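Starting off with a structure, shown below.
One protein chain omitted, others in place.
A, B and C label the chains in the order they appear, each numbered from 1.
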Amino acid sequence: MTARTAAPVPTLGVGMVGYSFMGAVHSQAWRTAGRFFDLPMAPEMVALCGRDATAVAAAASRFGWAGHETDWKALLTRDDIHLVDVCTPGDTHAEIAIAALEAGKHVMCEKPLANSVAEAVEMVQAAEAAQARGVRSMVAFNYRRIPAVALARKLVVEGRIGTVRHVRAQYLQDWIVDPEFPLVWRLQKDKAGSGALGDVGAHVIDLAQHVTGLSISSVSGLTTTFITERPLPAQGPTTGLTASAAEGAPTTGTVTVDDAALFITRFEGGAVGSFEATRFATGRKNTIRLEVNGSEGSLVFDFEFMNELQFHDRNEDPDTAGFRRIIVTEPSHPYVGAWWPPGHGLGYEHTFTHEVVDLVTAIGRGQDPTPSFADGLQVQTVLAAVERSAAEGTWQDVVVPS
Amino acid sequence: MTARTAAPVPTLGVGMVGYSFMGAVHSQAWRTAGRFFDLPMAPEMVALCGRDATAVAAAASRFGWAGHETDWKALLTRDDIHLVDVCTPGDTHAEIAIAALEAGKHVMCEKPLANSVAEAVEMVQAAEAAQARGVRSMVAFNYRRIPAVALARKLVVEGRIGTVRHVRAQYLQDWIVDPEFPLVWRLQKDKAGSGALGDVGAHVIDLAQHVTGLSISSVSGLTTTFITERPLPAQGPTTGLTASAAEGAPTTGTVTVDDAALFITRFEGGAVGSFEATRFATGRKNTIRLEVNGSEGSLVFDFEFMNELQFHDRNEDPDTAGFRRIIVTEPSHPYVGAWWPPGHGLGYEHTFTHEVVDLVTAIGRGQDPTPSFADGLQVQTVLAAVERSAAEGTWQDVVVPS
Amino acid sequence: MTARTAAPVPTLGVGMVGYSFMGAVHSQAWRTAGRFFDLPMAPEMVALCGRDATAVAAAASRFGWAGHETDWKALLTRDDIHLVDVCTPGDTHAEIAIAALEAGKHVMCEKPLANSVAEAVEMVQAAEAAQARGVRSMVAFNYRRIPAVALARKLVVEGRIGTVRHVRAQYLQDWIVDPEFPLVWRLQKDKAGSGALGDVGAHVIDLAQHVTGLSISSVSGLTTTFITERPLPAQGPTTGLTASAAEGAPTTGTVTVDDAALFITRFEGGAVGSFEATRFATGRKNTIRLEVNGSEGSLVFDFEFMNELQFHDRNEDPDTAGFRRIIVTEPSHPYVGAWWPPGHGLGYEHTFTHEVVDLVTAIGRGQDPTPSFADGLQVQTVLAAVERSAAEGTWQDVVVPS
Partner (left out) sequence: MTARTAAPVPTLGVGMVGYSFMGAVHSQAWRTAGRFFDLPMAPEMVALCGRDATAVAAAASRFGWAGHETDWKALLTRDDIHLVDVCTPGDTHAEIAIAALEAGKHVMCEKPLANSVAEAVEMVQAAEAAQARGVRSMVAFNYRRIPAVALARKLVVEGRIGTVRHVRAQYLQDWIVDPEFPLVWRLQKDKAGSGALGDVGAHVIDLAQHVTGLSISSVSGLTTTFITERPLPAQGPTTGLTASAAEGAPTTGTVTVDDAALFITRFEGGAVGSFEATRFATGRKNTIRLEVNGSEGSLVFDFEFMNELQFHDRNEDPDTAGFRRIIVTEPSHPYVGAWWPPGHGLGYEHTFTHEVVDLVTAIGRGQDPTPSFADGLQVQTVLAAVERSAAEGTWQDVVVPS
């Protein structure tokens, strides 16, 4: 909040691929991070990349990028670009990220890391090879950077909830409840890899494992597709979440991904979990809930109240024990000191700003940011185990390929 | 609320077995139902039965029973007793209920109906045989009788939420998080049949099926016991939920039931569900939550707010759509007209009063009350399928024996 | 919850006047108190009194009273009646209560104590005279007996919130928002004394002063009547809250009480308060809220969540400080041990049961119950000061006549 005299720092040239929803919010993060946080490098928004020259030029201007490209490979040959931010659909992550790493560019890659475990393994190999050359990579699980979530992690690390017993994690949306909602790319397996499972389930898998510090060891799950045929979008599958139903669409197409995925899990150490990811929770717009019960206390996070964390301490006097609604806007709370006085909440986009802050800080310090591509692979492996379990009707161990 | 002139109605003599937690609350229900509701028969609290003569005499006096017995079989031979209310641990349900039905007594039996499917099958056979003679039976899933739950069922029947897609059901307690909590009867398989699964999981299985009107067709579940050895109670396994740790207990015993059970389900018609029953949700005292998402709307119930129902109507103008917090205390709401003005909430015990009302009304009208023993068997079958699934690691169909 | 062997105790014969809303709920309290609490005297429901012989006989039967009377004076001459419970409209409180006290009967009197300060002064004088003869009296501010409110008081006494700075108290209803709602007795000054101010404002004045332990020293207030003409009820002003609009009522009448009263206050010791009582808070059925902010902490109570108390402790680590939602259902919480296990909430009527418990306990122990008639007079004096302030447009000191 207070202006600080910043010593000159080296520039970090950024090129970004993709300019839809994720591109817009990443742009805001790149523009904003250095205004509130002291960064060891100064991000420079060098070029935005997209296939449609007119559209990408307009987006670059709108979002504050100095230039634009229509071929992502062009980013890799530019000396003024040191980092590539991959905001495209999942089917292109592996190709772009691996090439960028090989070209010596740091990479931030949207989640899920890839559309398959096999791709993710290759990406990890590329990341590890790059790391040896000082080239960094990170997968963008932005919800880790909510102050309330970071506080939850801190309380777990401090032992405030003791041994974890229960995890309850849900990511609930409802944007395709209408059967007339068209067949956008997120509903097509070849583009998106999976449906609710990979798109939003990946987030809560990461959240649950990150906050508890525990890995899921086995899963039993189901996936389902409630509406299997949908109208084709007016001009073929569109991008974005909010495409309106194509009027007069002549044909329909088949939904090839899950509408919802439910799974129960065992964690290393004996905790158990219940997970759900769905696009059919009518009335739930973007509800992300995580509850963790431990031997000494409990934590509850709900993204509808993103500036809050609920905490129950079992060691309190029973007369006054209860879930506390911590408003996570105190100067001592993670990330918060850089922003506003207590009680003045942050929003969705701040999670991305914090992500950029952590990434740039790690690069500037010569450290590896987290979550790593390996972390992304681990989540991908859980997703694959859920799909396998759903297909075979049995429990599946989560075995991360090496 | 208003006094009404009641025409003389026949007496319904009641004998009750058990006088612990359930006995206390059933007594309150028998005492109270006729004070607020017009019943077709007048319940008379004839005799309370328990093995310890001194204790049961004191309890009878305290709870308002005219007499007492020390052998439940004595209730069956008394002409002034027309109904037997079974409030004992699950291992005795079958014997008492079947004998009572055969003796021509109506039976209300606490849940879960039995400790095994086999027992439940026998009870259903006895109930059906008795029914032919005009003898009625009911299993006591009291939470159905919360006005908010009854309203939820009504809205489903009216089509307000359309085709059900998702069920989320949790019953969370924390009364045995402390490892020093002793090995009470509810933690022993021979007495209790199962742990959290049968004790509280049975409630949410019934709630979910009742509200949606859909049966669970298959399950995949896990059960776990976090603390396997506990101190023995001072004088052997005690009754009740609130026994304090036995000081200086010389030995420990093995917990033979589940501490927690998690399962995912498929319902007939394509809906999917996620269920959890646990005694290890630190800070959750008696949290019962049910969320149902349908094609046209959603419903949310939370027992911590038992006088409320949340309802989302998808067909509202998006500008003003949202989950409504319905305070279920209007005269037109189920059961509520008999009580207080709007906004004056009911409590836990009222669910039992309503249960008595529904039971006595059915008997008086010569109808079969619900839920029937067959409904109880169906829940028992789901419980067994969860246990089998947990043991075998595969999905299990719910096949109710006939 | 557990049956206890009760030693024989003396009988306390009760006669009650009035059998509408308050009569129904008081009856439930008299029937129930001894079933859950160990009382030093055994209440006996001897006679119910009302002017209409047929109706009162039916009510007596329905509510569980052994007999009935049509003249309240008859109660005073009966030897088997030791206590008179006054549940009539406010215009008769003084006459009945004073006569009963003079006849040597203990008295419980509904709130507000009287319809004027002058009447209340006479009642206090009668109460003090009676007290010298061992005859007890209490005014029925039932909301004090909510466990969460009793806990709030306990925390204040223990110093957990320090010096009180702010009180925020609201009693919000909406039952006369409809202009067609008829002119029931509660809307007529000669019967009811005042409108929202005395009916529900009295409750929050008592609550605020009781919880903080501080008296209001001066007030500035306004009263307003939004709808001044209403249809007459079909058969003259009726009793109860829920009379439906009289169809075809030929004439209308003038509302002579306030629809809403707002006032700000100074308390002894420097705290300040904001109060509101209204019947026009659309959507608020019976919302009672009290927030107290002190130098060391804060408390929040909301009757819509009557089994909860929110507590903020300023001395907590800021990282984890927050309002705690205490579910006031632990065995150690006030009144709760007599009822159900943790998490099984109570309802509106339990406040009256607790009132009876406290009253009978005091009488049995030869002590004066609280709140006394003098406490009722003090509240009446605050009400009068608000009315005077509203009339004169200036601050008014609260000076209790002696």
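FYI, a residue touches a chain if its C-beta (ideal position, glycine included) is under 8 Å from a C-beta of that chain, and two chains touch if they have at least 3 such contacts.
Here the structure is a predicted model, which is why all the values come from computation and not from measurement.
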item: Candidate in contact with the missing chain, chosen from C:M41, C:V135, C:A260 or C:I288; value: C:A260
item: Given C:P10, C:G104, C:G213 or C:G283, the one touching the chain that is not displayed; value: C:G283
item: Residue in contact with the excluded chain [from C:Y19, C:W185, C:F323 or C:Y348]; value: C:F323
item: Full-complex contact with the absent chain, from C:T11, C:T54 or C:S295; value: C:S295
item: Positions on subunit B contacted by the hidden chain, ascending; value: 151, 154-155, 160, 308, 310-311, 313, 318-327, 330, 332-333
item: In subunit A, positions touching the absent partner; value: 1-6, 19-21, 24-25, 27-28, 31-32, 35, 54-56, 58-64, 173, 175, 240-242, 284-287, 303-307, 327, 329, 331, 340-350
item: Contact footprint on subunit C, counting only the chain that is left out; value: 161, 165-166, 168, 170, 174, 177, 220-222, 224, 226, 260, 262-264, 266, 270, 272-274, 276, 278, 280-284, 291, 293-298, 312, 314, 321-323, 393-395
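By definition in this document, only the chains that are shown with their structure count from here on.
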item: Chain closest to the middle, measuring from C-alpha centroids that were averaged per chain; value: B
item: Centroid-based (C-alpha) most distant chain relative to subunit C; value: A
item: Intercentroid distance (Cα basis), subunit B paired with subunit A, Å; value: 42
item: Computed distance of Cα centres, subunit C from subunit A, in Å; value: 54
item: Chain centre separation (subunit B, subunit C; CA means) in Å; value: 35
item: Multi-chain contact residues (two or more partners), subunit C; value: 327
